[in-house]
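Only a part of the assembly is drawn; its chains keep their places, and the rest are absent.
To keep things simple, chains are lettered A and B as they appear, and every chain counts its residues starting from 1.
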Amino acid sequence: MTLSSSAVAPDLDAVIAAHAALRSRKPLVQALTNAVSTNFVANALLAAGAAPAMVDNPEEAALFAGIADAVLINLGTPTAAQVESMRLAAAAAQKAGKPWVLDPIAAGALPWRGAVAAELLQFKPAIVRGNASEIIGLAGLGGGGRGVDSSADPAAAVPAAVDLLAHAAAVSASGPVDHVVGRVDGRPTLVKVGGGSVWLTRVTATGCALGALAAAYASVAPDALTGLVAAHVHFAAAAEIAAENARGPGSFAAAFLDALDAVDEGALRRLAKIEPAVAAG
Amino acid sequence: MTLSSSAVAPDLDAVIAAHAALRSRKPLVQALTNAVSTNFVANALLAAGAAPAMVDNPEEAALFAGIADAVLINLGTPTAAQVESMRLAAAAAQKAGKPWVLDPIAAGALPWRGAVAAELLQFKPAIVRGNASEIIGLAGLGGGGRGVDSSADPAAAVPAAVDLLAHAAAVSASGPVDHVVGRVDGRPTLVKVGGGSVWLTRVTATGCALGALAAAYASVAPDALTGLVAAHVHFAAAAEIAAENARGPGSFAAAFLDALDAVDEGALRRLAKIEPAVAAG
């Protein structure tokens, strides 16, 4: 296997270019996601400038993966039929060369879905996105040996994220500072993205929406790492804008969708908090 | 078969009368809809003045169609079990003389659900509602021969809508100007409804909510064409009111539900944009 690698580490200019590509190309994202998040994920994609399609039955999932620009597979509330759809969509996306994102919710904590997540890794997601314990848990399932860790610190998930580069081109662990890992010139590299808002932790499905945004960006960026960093930056900037007007989690959720739409090049330049890339692992 | 027909083309007075009937009778709408839209469809029905019930399992779908005043069948995210429920609910609604609405999302583009949609037409929906390409696609499946067309212009869907009058009493294609087709005094007739807001295209499930509103109105209006025109006018007026206060898609969605509730006779008189009926097809 040829390991995916970026030519250069993504920086603000690369994020701005990816954002412009998203807005002009309006990629179609097929989302096989959990029941809690379907509406919010679709609205987040529309607000950010992409188009959603929640085709997740076994009869249509593979066909649609050939039509969509990218695929999101989120393990939040899997059913037997949806898992079958996930296998079909991931295989079809891989075959068609479409990027797909794995969001392995609770995969390290619940054995049934853990087995599903481990099986799906064979279809080589462009991106794996989760919180720190999910990334650590998934890497443990994948043979990385670190097992489940309850730590919420994304920094602790970097070694696990590097392990997962055996399966995916880019991996991120969300947190107060998001940690994004990929290969640059062949070498494991870490890009940290700051900003965001604590309100994100008080609204359900925000992480799921970030995974969907990562899928959209992966289909328009030059490589998965750049797409994943761009998704995190767009997402964090929108959260900061939304937090200015939020009176609580309900008004934050609506303001966040408004802000996903409002984020433009100026907002990215003003709000992006991308630390210089460093070696990882 | 006796083709359904209105005695006169619906106008503003007919819409106002239908709105008054909706508010006084609060019809119960059984919605078999997609996973993305369930919450928004239920809230839109409640806001407009109807009552929702999302009974969509095969064990209860037929029984409940006999209890409800109208039924919505939306093909956005069909599963095998939900499709079985759709067959049962459509058959039960037809048998009980309850109006039902078919929203054939992507039926022309995806063969599996296309076959489902074509099969459901045998149960004679009161209304078919979709965007232009969905109406064209569904007519193609039904033997109209026009096939799928990617045009977003509702005017291009009028011939397909007229074809579908072989199965349904009224058909509409949503767009910047909604095109609503039915029979008046036996002749195919087109009523155009303007207004609305571009924000409707940036919030998921708004079209689904319109389909649900059409079901509610079909159960209280004198005929399906009048009910469908009334639903489009109520919907478009609410969107115009909501757009005045929206700062983006998130605040628009909340303001739209507020406005569905706020639309009264005065708002209909002020905002309704109904063009005089003309011959169609």
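What to note about this one:
In the analysis below, contacts are C-beta pairs under 8 Å (C-beta built on N, C-alpha and C of every residue); 3 or more make two chains touch, one makes a residue touch a chain.
Nothing here was measured: the structure is a model prediction, and the numbers come from that model.
Every protein chain here is a copy of the same sequence, 2 of them drawn, and the whole complex in this file adds up to 3 copies.
In this section, only the chains that are shown with their structure count from here on.
Chain centres here are Cα means. That of chain A falls 35 Å from that of chain B. Interface of chain B with chain A (complex): residues 34-37, 39-40, 76-80, 106, 109-113, 202-205, 247-251, 253-254. By the touch criterion stated above, chain A contacts chain B in their complex at residues 35, 38-39, 42-43, 46-47, 52-57, 59-60, 63-64, 67, 81, 253-262.
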